[in-house]
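Structure, as structure tokens:
What you see is the complex with one protein chain gone and the rest in place.
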Amino acid sequence: MMRRMLCATLGVALMTGVASAQINVTGAGATFPNPMYSKWFNEYHKQFPNIQINYQPIGSGGGIKQVTEATVDFGASDGPMTDDQIKEFKVKRGTNILHFPTVLGADVPTYNIPGVTAELNFTPEALAGIFLGKITKWNDAAIAGPNPGVKLPASDIVVVHRSDGSGTTYVWTDYLSKVSPEWNAKVGKGTSVNWPVGLGGKGNEGVAGQVKLTQNSIGYVELIYAKQNKMSYGKVKNRSGAFIKAELASVSAAADGVTIPDDFRVSITDSPAKTAYPVSSFTWLLIPEEIKDKQKLKVIQDFLKWMLGPGQKMTETLDFAPLPAPVVAKETKALAKVH
Amino acid sequence: MTRGQWRKGVNAAMLSLTGLCTILVASVLFVILAYLAWNGGRSLNWDFFTKLPAPVGESGGGMVNAIVGSGKLLAVAVLIGVPTGFLGGVYLAEFGHGWFPYLVRYATDLLNGVPSIVMGIFAYAMVVHRMGHFSTVAGGVALGVMMIPIALRTTEEFLHGVPGSLREGAMALGASKSRTVFTVVVPAALDGIVSGMMLDLARVAGETAPLLFTALGNPFWSKGWLEPTASLPVMIYTYAISPYEDWHRQAWAAGFVLLSLVLAVNVAARLILSRATSHR
Partner (left out) sequence: MASVSTPLAPLEAQPSPSFIKRLHAGDAVAHTITLIAASSIFLVTLLLVYYLWSESVLPRQKFGWNFIFTSVWDPVAGQFGALPFVFGTAVTAILALIISVPIGLGAAIFLAELAPRRISSYMTFLIELLAAVPSVIYGLLGITLLVPVLQSHVVPALKATLGFLPIFSGPFYGVSIFSASVVLAIMIVPFIVSVSREVLLAVPTEQREASLALGSTRWETTWKVVVPYASRGIYGSIFLALARALGETMAVTMVIGNTPRIQTSLLAPGYTIAAVIASEFTEATGDLYLQALIELGLVLFALTILINGIAQLLILATGPRLARS
């Protein structure tokens, strides 16, 4: 009799042991915020050892696709989902997809010009011209003009862009579409576009790696990738006419005064604010409104709360700007939608 | 110069040229090994074999989860590929008759010709999509199906190589067909079959493309068989194309480990094979 009770208690104990055992949640998407997410999920796992949030940086396009196919529990993208994509999600999964901003980041023009270590100033026209393939040499007037005193070589410019579907591309092309009517007409904006010129690299890492390898090249990457790899990156002229360097203050300024819609999908490129860095962007986690697995639901809800609290305090060391207070407030309310 | 001298000259020149070609080709192997050993060997440390990857951009960390992950993937692959290929090979060599064996052989050749990336998208559609998540099992299935054709061909080839006298002797003693096959013929061919399986295993151990859409990746430990997992080849790929110096260092180390294992299995397999063929 005692033996039986012992076994039963042991059994129950084991079961509850199992119940509080490992919970694995998988997410995939943008490489833009990957340094931040990688750090966050690592820290979160340290604080809650039984929770593993596995984030795979396969590109924003991949994040949107895989969360729609429900092969991952959540997605991530710096290009907000289009209306068509949101409709496709609703049709395939029977519930809505919600966007939750996490941090603010910036696309910087990073370059590798032998002999040039200065921070170059880029005008919107110069950037559009380079990526359209119309400006082909580094010593072109459009580039040299705003950079007196810098000796630019007469070499051909090698453009590097993304070969995979990318939110970073979305941010870059969104900006170029706003400042260059020719770009808007010829190429447009999107996570994957028909690039007029250039080599393709996979992920932010691939583009950074390619620029590092290739002399006289220029690419666009999230700020932290340029910084972590000690690569040169330039200032961009904003709408107010000043050449702004991407950093915490200028990126945060881009979100000043922007009305945040209820679904959080908003573009902050080419901001009118005086000190704003013009190629800044939110990046979002894509969370299904209804999550059937209740364990995973709790993990995601808890993480989002953590992300809006202690998580926001960790962004600055990685050169991502924290979310503005009104956005945090609005998001905290929106958390209730996830069920 | 006489015609004879000319011909002798051409003979000597061509001998040296072809010898040069051989040295060129063989030296590639040494260059690869040397480069990996130098760059990878230097980067190997205890951390590599015991620690999990560090967050992006931070140095340190290791690939222990990728090493274990590759092991698990190969375990699933062997479970799927070896029995199926072996039994299929036995069928073709011993039991099949009529037109069906031709169909099977043709299908096997077709399967062998499938590029690994296509196998990856097939496994994504059949396993990942249906299960609703990336997993070790999906990766193992992709690799296992890739193993089947060579496992089958090797088995069939070496079973055919067993002399008919062995079979006839067994049957004359009253053994049934199946008994003959499994207790006499297969053991006689076993060395060759095992070596073929080992070569097959070494080949899929280095495959990366099919894993991109099936096992995905994981910065943590992958528990069980239904979670995404890190693997050595995918880590090498991811780290190699990145800009981080520390990741390059780790890619070398991983490449060195992977290549050492693959070559070790290859050498062992060929030694077994040469022992098998010398007994014939």
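Letters A and B name the chains as they come in the text, with residue numbers starting at 1 for each one.
Going forward, contacts are C-beta pairs under 8 Å (C-beta built on N, C-alpha and C of every residue); 3 or more make two chains touch, one makes a residue touch a chain.
All values reported here derive from a predicted model rather than from experimental measurement.
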- Kindly state which of the options A:54, A:85, A:147 or A:269 is in contact with the chain not pictured. A:85
- Name, in rising order, the residues on subunit A that touch the hidden chain in the full complex. 28, 58-66, 68, 84-85, 88, 156, 158, 163-165, 188, 190-194, 198-202, 210, 213-214, 217
- Note on the structure: Even though one chain is not shown, subunit B touches it at residues 7-8, 10-11, 14-15, 17-22, 24-26, 28-29, 31-32, 35-36, 39, 83-88, 90-92, 94-96, 100-101, 103-104, 107-118, 120-122, 124-126, 145, 148-149, 152-153, 157, 160, 176-179, 181-182, 199, 202-203, 205-209, 212-213, 233, 236-237, 240-241, 248, 251-252, 255, 258-259, 262-263, 266-267, 270
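By definition in this document, only the chains that are shown with their structure count from here on.
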- Task: Would you pull the subunit A residues touching subunit B in the complex into a rising list?
- Result: 22, 24, 26, 28, 34-35, 38-39, 41-42, 45, 52, 54-56, 58, 69-72, 201-203, 205-206, 208-209, 211-212, 224-225, 228-229, 231, 318
- Show which residues of subunit B lie in contact with subunit A when the two form their complex. 54-58, 128-129, 132-134, 216-221, 223, 227-228, 238, 241-244
